[in-house]
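Report on one structure; see the data block that follows.
The complex appears here minus one protein chain, its other protein chains still in place.
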Amino acid sequence: MLRYTLRRCGWTVVQLGALSVIVFLLTDLLPGDAATVDFNEQAGLDQVARLREQMGLDRPLAERFADWAHGLLTGDLGTSLVGGGPVSEVLSSSVGVTAALAAMTILFLVPLAVAVGLLTGLRADSRTDRVISAVTLTLTSVPDFVLALLLVGLFALRLGWLPSTWVGADDVWWQRPELFVLPLTVLLARTVCVLSRQIRAGTITALHAGYTVQARRLGVPPARLLLWHVLPNAAAPGVQELARTGDQLLGGVLVIEAVFAVPGTATALVEAVQNRDVPTVQALTLALAAVACLLNLAADLVGQRLAPRTEVLR
Amino acid sequence: MEPVIEVRGLTARAGTAVLLDAVDLTVAGGEVTALVGPSGSGKTTAALALLGEAAAGVRLSGTVRVVGIPVVDADGPTGAARDVRGRIVSYMPQHPAHALNPARRIGSVLTELARLHRPRGTVGRSAAADLAAEALRTAGLPDDIATRRRFPHQFSGGQRQRVALAQVLAGSPRVLVLDEPSTGLDTVTRMRLAGQLTRLAADGFTVLLLSHDHDLVRAVAARTVLLDRGRVSAAGRTRDVLPAAPRPVSSTPPAPVTPASETVLYARGLTAWLRPGRQGEILHEVTVRVPEAGCTAVVGPSGSGKTVLARCLAGLHERHRGHVMFRGEPLPVLRHRTVRQIRGVQYVWQEVRNSFDERRTVLEQVARTAVRLRGLSAPQAERRARQVWERLGLTTEHATRHAGAQSGGELQRAALARALLAEPDVLICDEITTALDTVSTELVTAELTRLREESDTAVLWIGHDLALVEQLADDLVVLDAGSVVDSGDSRTVLTSPRSETTRLLLRARHLGPVPAMSSEPAPTDVQ
């Protein structure tokens, strides 16, 4: 287990290194840069060129990458081409609300998914199971943004129960819990469904496994049986799915922040992409990718503990 | 003495079928009682009734009392049955390895079970850990913390069976019900099991042994109940119910002593590893020689590396070092072998069910060998396949079936036919008679003898049935823990063994031969 953990962590470091290269190259491929976006209307070609020189955009790719990577390692994320301030400021001012949103989603996601998964798994093929399974299958098939539109339409615009946008709540968002209700519902809807379906399948397998039957024969009472003998095995496929959910969650946050005008990292990123603010795009993309990477790591380590047999084949 | 278990008129019905018909069974405390019968005779149904358990759709009636507590009455299982499970009666299933939770350390499960059946608060954490350690010791495992922190997959197959036994013991039950505990054990392990059962009874446990292994029952059980198709056909003291069968005198003619001839297959200094990077050494400097038309046998307890040796020679196990020579030429691993070399060395293994493709008929797959390795046309190959097929006692009807519809014994012979169609120079047989009854085993050995005499085929025979080895082999190699501990002319080795392992194997033989699984009416389920 320790060896696996070390190897897996080492691999994550390699992954992060490679990610930085990929992110840098990808953003570098963006045609046009801040100089052209800002000035192509009013400025002549030589003015653009002068600006490019000023921004250091005319130097060779490798040199710029070395500079950028060196900056990353020393904690300097670069300077925003649009605002002129350091990118770390953009990140720190937006990361709080996004982190809060993601953390709350995961906080609700795990117990909800486990509860729904266990309930449907225990009563597999009953009416309850069929109804819930049909609902979860349908919900997994509804895109986040559609669900967001429908819920906003119903609860915010029609009924007026909940706010439809975060505009005007810039600095006091943590004092207004009602702001979180709709975004969280949308974020949870799909992820809970996907995850609970995995846990349902795992529960059914574990319930019929020899070790569960034997534990019951040895007199382990039902509640204990479920929590200590069935769940650790039933959760294994779910945890692996959780890693993939991380990706969905990031995508979901992006959509949610756009729909509800949440002043978070994803909004900042979308803005930066539209403005060709390359240093900001690079830093934010890398930050989000690193989070996904670490989520993967955590899921793999927990999964390894839950299902220790699934060591790599060769 | 008050009987611990009292069963009167136990009847089990599934729909209109009667699984158990008015079974009476009395188990006295502190001794081993055996419930004997072929599979399908209702042993497991009866044993589960002691826990007040019945499979879905099975209705129980009659009375079952365990230490006076009614577990089953005229209306089926009672509510009191719950207090009996694990606390008074513990059941160990036939494939105990499946009974271990892969996601939990064995120590934590043992501690949990130890606390479960004692009044709340009377057993602290450390006391429970002591009880867990004691259960491990009783089951014959080390009780240190490192062992308790391991997961089931970190134990070998034999050890897993003991871990399952430790789980059964952890709740300190009075009655142990063991379902076919000798299935799949080699002779030495089986002998150890017999010793362990006797010790458990001496320690005060009441043991109910479910088995069709008459020799084991004779060795350990004081009383025996014979079950035949759901009815008790005999009951009483073991020596009255199951009189010892006259031990067959080794009447088979001694193996033809072949004059020293050319060596076909020769392995020298073979060392093999299980994991990449030379981790987990499983064979150490093994040397084996198979002469033309000769038969060399490799024996040893399970886990001694017999199968890895066979797979190295067959070229399937690639993590090895050493010299393997075939007719004087170095023999590479399978994927670098020429057609001549593949044809020359054929390998038949024990667990064959999964080696047949479910999408094609068995005969079709068997015949492919002759097409690929002997260059025959498809119809010619099929004709040849049918000839070999019939000599091994398989009917044409078997030929057109898919693997799923055949029994383990039929598939074992089909796998042999698959290899024989190559007309190999050396045939490596890895425990190929485990699923065969006596008649089929004789057909197989007769075919091998015929091939040795007529085609000079050499045989490398792997097995633990010493009677069969004595009958077939000229030379004998004894493996233990991956090393050769004894080797030479088979008669010399068996009459004057030089190693403890050989002596152990010879002693274990006196428990009798491992019963053929196919003596049961139902097709054996290899899984």
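Note that the chains are named A and B in the order they appear, and that numbering of residues resets to 1 at the start of each chain.
Here, contacts are C-beta pairs under 8 Å (C-beta built on N, C-alpha and C of every residue); 3 or more make two chains touch, one makes a residue touch a chain.
Methods note: contacts and distances are computed from a predicted model.
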**Study point:** Omitted chain, identified by the protein name its UniProt record gives, among "ABC transporter permease", "ATP synthase subunit a", "4Fe-4S dicluster domain-containing protein" or "1,2-phenylacetyl-CoA epoxidase subunit PaaC"
**Key:** "ABC transporter permease"
Review point. Which of these, B:Leu176, B:Val241, B:Ile342 or B:Val444, touches the one chain of the complex that we don't see?
Key: B:Ile342
Study note, to complete from the structure: Across A:Leu26, A:Ala103, A:Val131 or A:Leu227, the one contacting the chain not displayed is A:Leu26
Review point. Which of these, A:Gly85, A:Pro111 or A:Pro143, touches the one chain of the complex that we don't see?
Key: A:Pro143
Point to revise | Missing-partner contacts on chain B, residue numbers | key: 276, 314, 316, 318, 334-335, 339, 342-343, 346-347, 349, 351-359, 365, 368-369, 372-373, 403-405, 415, 418-419, 422, 525, 527
Revision key, fill the gap. Touch rule applied to chain A and the missing chain gives residues 14-15, 18-19, 22, 26-27, 29-31, 125, 137-138, 140-146, 149, 153, 157-158, 247-248, 250-251, 254-255, 258, 269-270, 273-274, 281, 285, 288-289, 292-293, 296, 313-314
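Assume only the chains that are shown with their structure count from here on.
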Exercise for review: Please report how many Å separate the Cα centroid of chain A from that of chain B, as a whole number.
Suggested key: 50
**Study point:** Complex contacts: residues of chain B adjacent to chain A
**Key:** 51, 53, 82, 85-87, 90-91, 93, 95, 98-104, 112-113, 116-117, 151, 153, 164, 167-168, 171, 276
Exercise for review: Please name which positions on chain A make contact with chain B in the complex.
Suggested key: 209-211, 213-220, 224, 228-229, 232-233, 236, 306-309, 314
